[in-house]
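All protein chains but one are shown at their positions in the complex.
Chain nomenclature is as follows: A, B and C, assigned in order of appearance, with residue numbering initiated at 1 for each chain independently.
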């Protein structure tokens, strides 16, 4: 339990650093936030008024304090492009992105874990060489380019999957309680909508995940290789355990922990990488929201996205680490 | 296993003839022409410096070495011939129930994420299936843990390896080996990572329990003095060659192979003074040195030209005492 | 001579040899490509727009009639120069912090590394996006943004390697001799840390390049008429149905460069990594 406490403490510390970084971005790096907030056509007196209103004439430390307390109260500022509170924008945009990342993560895990384990077991064979080459190629593909090519070829030329959007035209009015289309459609028993949503997710999820899967296979392989070299594998063989049993019961159980920690981090990184994918596939989501905000120079909205993605990242890491801790009680049990 | 006739006492339990071991990459022969026999209930030692091939030889014979294979010769265990083709798989099948193995490093030889009890019951299950049901298997495992001297075995059953010292862990590894109810126990440097006091306790425990369970033991070590005090016969490996099989009582007493003699002269023991210590000049020759003749020729005080040109004599009849010295030193 | 012979012994497979040849070729083109370009990469000629690859325009022309090959060659310099700029600055800043942190040790070390850990964790792309848009979109902003989000990688790595070196007995031997700190850094730490840093640099080239082109693609890096590869893809998107080559060419260029440096990095890791070499 002490570990969990420490882990949570670390997350809170990370949150402070995150707040500091986003504060730095919105208040220091971007120049004078008052000029930005006052809008492009404001005169000097308007800017001064805004400055006073935003508390920008006060010392930085006080500003940081105001900034933090605003955010902790759920106030991320107002987008001067959508004229909406940024917080409500993000709450609307987050579910489709999380849905996309979730599907991409499922593909990632389903490919990385078995492939990493097998290439570690058969290291040095032709199978290993081929996988490594494919992985290396995958790690060199720009996500956004892959997305365009997939969209043009698989959806455009072959017409195998829908080109863009989140749902087909016939389901455009579908809504649900959670905002996660896959979940909502299942809850309402609308399997046609579920299939439609999934079809719309395949290409973007694949484009999003490829780079991460390439890294995932490598990480898993390295972790498993280290385990295969240990003497407990020899002892398991000496017991007469089959290779399959050794791989699953012994090696995987030990090697998965460090690998899964990385996958936990990848969740947040993928959410960040949606900026490269969502816009191409015309999907709603915070990636597209961020890109739009960037083109409109809507700094507060961009920084808010940075903050939210960072927050999701912190939470997913925390969840993964605590889950792993609870699942593998060794090591910490005696400490 | 039940179909095999019980071995008679004069029949060797493990007999290897002219066995050579080669690496999978490059097919380099690392160990060549080793012949020896271990009888049931015998305590047998294998000594060698690092690179002598002692670990490679035994691990390969047990089918545990991924990067090496038995390249030639014949292996017979408990009256059953093991073919050289597909040797590793065949040998591996024997391990679960006939041969127990204790590897060197107790800190990595137990699965860190599996409870101790589970690791022992797994060994019982793999060797015998579940003939007695989960509860009886658990009791058997706890019984074994008590037998190898683990205090509060029922408590330790549910704990993880990292809560125990090196000596305790090595006892658990030994319990796993005993759980298979084997006929032969192979212990590869089981106490090298341990302190002197623990070392002696673990060695004595292994020998004592093995006697009780009618096990033959092969104890591998770099420590000639330890083997001299613990086992009956010692096989001496150097540069991938079997140079000597010597009764431990002969060491320091009668004429033995020049290498064994030189090795014994190197080690400080209780009785020796500084004047008794004589080092061997030069560096040890590693296994797979690829020279003709005797591997020890380059450092041997008795060396003659023939040592470097004549093929090494073989222990073709797997005699219980053997010296590979062409000068006849230590040959009975 | 000795170093060269050792370098030449590194590649073990044809894939690796190809990667090295390609890597060198790309670097060479980035250096001299701008002088070889057959056409002005920025010259707009609407009469020549959207021409498919031909003998005159090997890789066709884009929506404004600019020669794609010329832009690609010109862009090689832009893309790679920004990549190396990021890496050089990041290595200098990161290693200074990392080595100093390992030497100082204690609470300062602990704090710096926690900070680097947290920093490192945040999705680099989104962090850079925030930074770049705060600075105002431009290639320089993207470069600063990546430096801003990438330094902890090297701080952490160099601190880890240094701490590992400092824990070894040859440092204790040096301490027993009274070797002063600056000499320890120059003669003991840096030569022994070099290999690991080199591996990381080779592997990071492709990662940084992908990030830069990604930022340019979204619009916070190089701005559109500039022949940066990511910006070229963004520019080509509008013509993808009647000018596929405009998008395809820069993508393949990024892909080949990234894979080549990945393979080279992987090879260096195999040949230089102390964990695979010692003993």
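Heads up, the rule we're going with is that a contact is a pair of C-beta atoms (placed from the backbone, for glycine too) under 8 Å apart; a residue touches a chain by one contact, two chains touch by 3 or more.
Following the convention adopted for this analysis, contacts and distances are computed from a predicted model.
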Exercise for review: Out of "ABC transporter", "Ion-translocating oxidoreductase complex subunit D", "Protocatechuate 4,5-dioxygenase subunit alpha" or "Alkylation response protein AidB-like acyl-CoA dehydrogenase", flag the one the UniProt entry gives for the chain missing from this complex.
Suggested key: "ABC transporter"
Point to revise | Contacting the left-out chain in the complete assembly, out of B:266, B:304 or B:319 | key: B:266
Revision key, fill the gap. The one of B:205, B:280 or B:303 in touch with the missing chain is B:280
Exercise for review: Would you mind spotting which of C:27, C:163 or C:179 touches the chain that isn't drawn?
Suggested key: C:179
Exercise for review: Could you list which residues of chain B touch the chain missing from the display?
Suggested key: 49-50, 195-197, 199-201, 222-226, 228-229, 262-263, 265-270, 272-274, 277-281, 283-284, 299
Practice item. In the full complex, which bits of chain C touch the chain not displayed? Write them out. Key: 168-170, 172-179, 187-188, 191-192, 277-279
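The rule is simple: only the chains that are shown with their structure count from here on.
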Revision key, fill the gap. Cα centre of chain A to Cα centre of chain C, whole Å, reads 23
Exercise for review: For chain B and chain C, let me know how many angstrom lie between their CA-based centres, rounded off.
Suggested key: 52
Review point. In their complex, what parts of chain C are in touch with chain A?
Key: 15, 114-115, 118-119, 121-127, 129-131, 133-137, 206, 210, 213-214, 217-220, 230, 233, 237, 240-241, 244, 247-248, 250-251, 254-259, 262-263, 266
Study note, to complete from the structure: The chain B residues in contact with chain A across the complex are 59, 62-64, 92-93, 95-97, 99-101, 103-105, 108-114, 122-123, 126-127, 159-160, 162-163, 173, 176-177, 180
Review point. For chain A, which residues are in contact with chain B within the complex?
Key: 230-232, 234-241, 249-250, 253-254, 257, 328-331, 333-334
